[in-house]
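For reference, the structure is listed below as structure tokens.
Note that one protein chain of the assembly has been removed; the remaining protein chains are unaltered in position.
Up next, chain A:
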Amino acid sequence: MASAKSCVAQLSKSALSSSLRPHILLPQTIFLPSQQFRGAATGTSANAQKYKRKDQPGAQKKKKARSTFIQYDIRDAEQFALCDAMQYIRAFEVGRIPTSVKYEMHVKLRTLKNGPAVRNRLRLPHPVKTDLRICVICPPDSKAAADAKAAGAALVGEDEVFQLIKNGTIDFERCICYVDSLQKLNKAGLGRILGPKGLMPSSKTGTVVKDVAATVRDMVGGSEYRERLGVIRMAIGQLGFTPEEMQRNIRAFMENVKKDIAQMSDRISKDIHEVVLSSTNSPGFSLNGEFRSPNSVPTNELLTL
């Protein structure tokens, strides 16, 4: 029918242009009696314009863009207790290198598309990555230096560190600056070297601090998370973790996220929609919040890799 319609429209158009209307109108009315009115209407120009505009797709009302992310009905999802999900994940990850495989957490939020995003850093009870090398810029013989070294900083100092960086040996992934050393740092002109790597300390990123030791400690075991497209994702554990360790990590993470959300509650409403556990090579398992289900295997059996 649709093709017939367009054919008719074409015919009538060509009829108008070639001014042979009466000849073509006749067979048209015979073939398609329902089109009779339209065919006739093309004669009176005002009416024709009106009906033509209606047919054009461009004139249709534009769909309003949604302001929130699509929320799926969670009842359609099969949900798992933590132990069951871990049993499956361990099966999916069999024979992999246990230190390189990570558990990941995905938290889907009910939120606006253009609202403020959750973004924070936290220190898990059982850190996922512990080999982060941190450089601390502070006077080498100060108390801050000793604290930083005790907290696990790889490189501590002022002038010798600047010299090293200028020579091009940057063997650290984070850089923190003590408040009193900031002036010296700025004078050294390292912004050109460290800036592009995102290592230049600045108060905006929270890497110019007074309490160096606490920041280093946070960074060593800490991990950052942020909300992107309504989902917060973070590595939450290594494959070798026991279910109890995972439980503690997940609990700490969720509490932190809830706190972040509560802090923004005066501006905007956000709440947690779904929590999914996955790993490097496994599909995602939607968690139901239970630690173990009645027919899940004993936790001590989930220890071996």
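Please note the rule applied: contacts are C-beta pairs under 8 Å (C-beta built on N, C-alpha and C of every residue); 3 or more make two chains touch, one makes a residue touch a chain; residues count from 1.
Simple rule for what comes next: contacts and distances are computed from a predicted model.
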item: Omitted chain, identified by the protein name its UniProt record gives, among "Coatomer subunit gamma", "Autophagy-related protein 16", "Mediator of RNA polymerase II transcription subunit 27" or "Ribosomal protein/NADH dehydrogenase domain-containing protein"; value: "Ribosomal protein/NADH dehydrogenase domain-containing protein"
item: Residue, one of A:127, A:140 or A:284, that touches the chain absent here; value: A:284
item: Candidate in contact with the missing chain, chosen from A:77, A:112, A:179 or A:272; value: A:77
item: Residues from chain A at the interface with the omitted partner, ascending; value: 70, 72-74, 76-78, 87-88, 90-92, 94-96, 106, 108, 228-231, 283-285, 297, 300-305
